[in-house]
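A single protein chain has been omitted from the complex, and every remaining protein chain is retained in its original position.
In this document, chain identifiers A and B correspond to the written order of the chains, with residue numbering beginning at 1 in each.
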Amino acid sequence: MTAREIAAQVRSGERSAREIVDEHLVSIELLEPEIHACNLILVEEARAQADAVDAARARGDELGPLAGVPIALKDNLCTHHVPTTCSSRILADWRPPYDATVVTKLREAGAVFVAKTNLDEFAMGSSTENSAFGPTHNPWDVTRVPGGSSGGSAAAVAAGYAPLALGSDTGGSIRQPAALCGVVGVKPTYGRVSRYGLVAFASSLDQIGPFASDVEDAALLLETMWGHDPCDSTSIDSTPEPIRPALLDGVEGLRVGIIDELAGPDGFQPEVLAALDRATTVLEAAGAKVDHVGVPSAAYGLSAYYLIAPAEASSNLARYDGVRYGLRVPADGVAEMNAATRDVGFGAEVKRRIMLGTYALSAGYYDAYYGQAQRVRTLIIRDFERAYEQFDVLLSPTSPTTAFPLGAKAGDPLAMYLSDVCTIPTNLAGAPAMSIPAGLDAEGLPIGIQVLAPVLGEAVMFRAAAALERGLEFTARPKLLEAR
Amino acid sequence: MAHRITHEDVLHVANLARLALTEREVDEFTVQLGAILEHAAQVEALDTEGVPPTAHPLPLVNVLRADVLRPGVDRDEILAAAPEAEQHRFRVPRILAEDEA
Partner (left out) sequence: MTATESRVEYEPVIGLEVHVELATATKLFCGCANEFGAEPNTNVCPVCLGLPGSLPVLNERAVEFALRVGEAFQFTVPASSIFHRKNYFYPDMPKNFQTSQFDQPICADGTLVVDGTPVGIERAHLEEDTGKSMHVGGSGRIHGADHSLVDYNRAGVPLMEIVSRPEIHSAEQARAYVSELRSVLEAIGVSDVKMEEGSMRVDANVSIRPVGQEKFGTRAEIKNMNSLRSLGRAVAYEIERQRELLEAGERVVQETRHWDENDGRTHSMRSKEEAYDYRFFPEPDLVPVAPTDALREKVHAEMPELPAARRARLVEEWGINEHDADVLVADAGLANYAEAAVVAGAPGKDVVNWVTGEVLGFLNETGLAVGALPLAPDGLAELVGLVADGTISRSQAKDVLRECLEEPKRPKAVVAERGLAQVSDEGALGATLDGILAANATTVDEYRAGDDKVKKKKRGFLMGEAMKALKGQGNPQLLNRLLDEKLSA
């Protein structure tokens, strides 16, 4: 059931919010042992929120747009007094004294928080295997990864834990797991959604975005949480153009560019490229003009990203030192305590990226690494701007492959990083992009197609995504759910 | 091309980053960071002569806050979350090395 349907039922009184949340909590209990999408299931909190919605309705109060809709929150979003762990030992027991701005907005909209979802520790990873609390399994095939880092949120929506979930996307952490789990995932324009209360990974790249089972639900959630926030200096101070009014306007005359650099053949699964062809056909049939476009510097996106993101992360994660909150490993001397705490508290991938970023910023290497990566970033922005002179939206696969087996890339960080090759360039450009399901491969695993748009181009991006969704008619569900 | 990362570089960086790495981790990171940096060093090949760096994707300026008091957080709650507190302050082990203050 979609969030829209649930909200309508609650508003009309057809079903109570409590009834709906209990139903979702039952599925979570049932499936969670196999999937492990959640770090924390918020049974009491969710019921209390649902009861509050029902009470408001009984009083005749105006209900919010998401009244009674269950939502799963990535466990790097601060929730007041509710543990927020980032799937790290270093924050295992931390309860924030405040709510993230998006969390506040969703509360006000009447949403019901059912879970804090698993992620790669501090959102660093592409498989949700780098979690201190164990990996999440893909609902389509539990021997495979759900993608990452927002794998828990993607799996939660795919498994029906909730119709909606929030993730964060620094280099593809919403879109890639959305693709691998067969759901819709959106990274908005940088600055569209407040980052206040999102535990930072790489500040100049991080954006919060929605997961949903269809395009319209994703639009509903995004419209509920975006907008200016004075607590985030990088928040865009203008009212966004609404998405949903034009969602069904179609793509007649829309100019669509296929990004040559992000469409194989090296490293791309043939079925993924076939899905891209299908998407092209669908859009052309709907009246769009599709052509190829070069974004030459996009090929360097991955390299630039793996200098910029770790550099910012190395600084952002310096605060986990055992002094003010979180884990402390005792030692004689404060520096020794810091180092011991960080050694025990961080997993291997986090340490790797802190090391990488510290090195990239250190004296003598700044210009060659961080400085150069920032200049490449400028080139990528310029290349995209040039592409958008000729095209309204761009298209690429979301991920070069479908979900890979758990452990397959665990020993090879570089191979893991390559799974974000298609998603990273838009983070560097600050532009929006979204993934929608476009079919299954021979093994029955979902394939995602990415729609990219220029900065602030969410409305046209969603319009193209909606047309694709209608044409592709993706209706498959994980077998796990059909078995029920 | 920046030089290839050495065992000593890894130790130096671990010290800067306050990570007490095991000898095995140091060896592993020397190899892994070497490979990642080699890939990342592709960016060095690009001609960026005269290209300004982008630190921030949006051209925002002057985001300012009025100089007005806002309530903070409850001291007891904050100190309760601290690994160790004493006299309403955060307690830390003795400061052995003289760092910059």
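Basically, a contact is a pair of C-beta atoms (placed from the backbone, for glycine too) under 8 Å apart; a residue touches a chain by one contact, two chains touch by 3 or more.
Nothing here was measured: the structure is a model prediction, and the numbers come from that model.
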| item | value |
| --- | --- |
| Listed residues A:Ala3, A:Cys78 or A:Ala132, member touching the removed chain | A:Cys78 |
| Touching residues on chain A - with respect to the absent chain | 76-78, 84, 86, 91, 94, 96-98, 100, 195-200, 202-204, 230-234, 311-312, 314-315, 318-319, 321, 323-325, 334-335, 338, 358, 361-363, 366, 370 |
| Chain B, residues in touch with the chain not shown (by the definition above) | 15-16, 18, 55-56, 58, 60-73, 75, 78-79, 86-95, 97-101 |
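The rule is simple: only the chains that are shown with their structure count from here on.
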| item | value |
| --- | --- |
| Whole-Å gap between the CA centroids of chain A and chain B | 24 |
| Chain A contact footprint on chain B (complex, rising order) | 1-2, 5, 9-10, 12-14, 16-22, 25, 29, 32-33, 35-37, 39-44, 46, 48, 51-58, 60, 63, 65, 73-74, 77-78, 81-84, 90, 92-97, 99 |
| Residues of chain A touching chain B in the complex | 94-95, 97-98, 190-191, 204, 230, 233-234, 236-237, 297, 300, 302-304, 306-307, 314, 318, 321-328, 330-340, 342-343, 346, 348, 351-352, 354-356, 358-360, 362, 365, 368-369, 371-379, 381, 413-414, 417, 428-431, 455 |
